[in-house]
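Apart from one protein chain that is not included, each protein chain of the complex appears where it belongs.
And then chain A:
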Amino acid sequence: MQIFISLQYFYFIEKLLVLLQDGRKLLGILRSFDQFANAVLEGACERVIVGDLYCDIPLGLYVIRGENVVLIGEQDLEREELPPHLTGVSGVEIKRAQKAETDATDLKGTMRKRMEFLDLD
């Protein structure tokens, strides 16, 4: 059987975006990679986006287990990293916004459950 490992032709200077299965977005410099897509990210930060707000939370040196990786994206230097409508906020504010969002989704869920029993369809 032909052994063929996908070579990562990433330039090691720029930050890469790593999307994880739980929806998290990590940015960092890719230092290591293997056939399972395990990755080592240096200077990693998590970019949290809630509506029009965003925040980069610094994480340091991370080793990511490959099974959690969805996508690894290379930044196009000519383009802006972020959409213009996003505003940067502090970690505390973004956590608050995140909580508000999850609370709203939970509320929608419970409301829907209550309506479901009515069996309107």
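Definition applied: a residue touches a chain if its C-beta (ideal position, glycine included) is under 8 Å from a C-beta of that chain, and two chains touch if they have at least 3 such contacts; residues count from 1.
Definition applied: contacts and distances are computed from a predicted model.
Colleague: What is the missing chain called in its UniProt entry, if the choices are "Pyruvate dehydrogenase E1 component subunit alpha", "Sm-like protein LSM2", "RNA polymerase II subunit 5-mediating protein homolog" or "Origin recognition complex subunit 5"?
Modeller: "Sm-like protein LSM2"
Colleague: By the contact criterion defined above, which parts of chain A meet the unshown chain? Give residue numbers in ascending order.
Modeller: Spelled out for chain A, the touching residues are 1-6, 8, 10, 17, 19, 21, 23, 25, 35, 37, 47, 49, 54, 66-67, 69-76, 79-84, 86.
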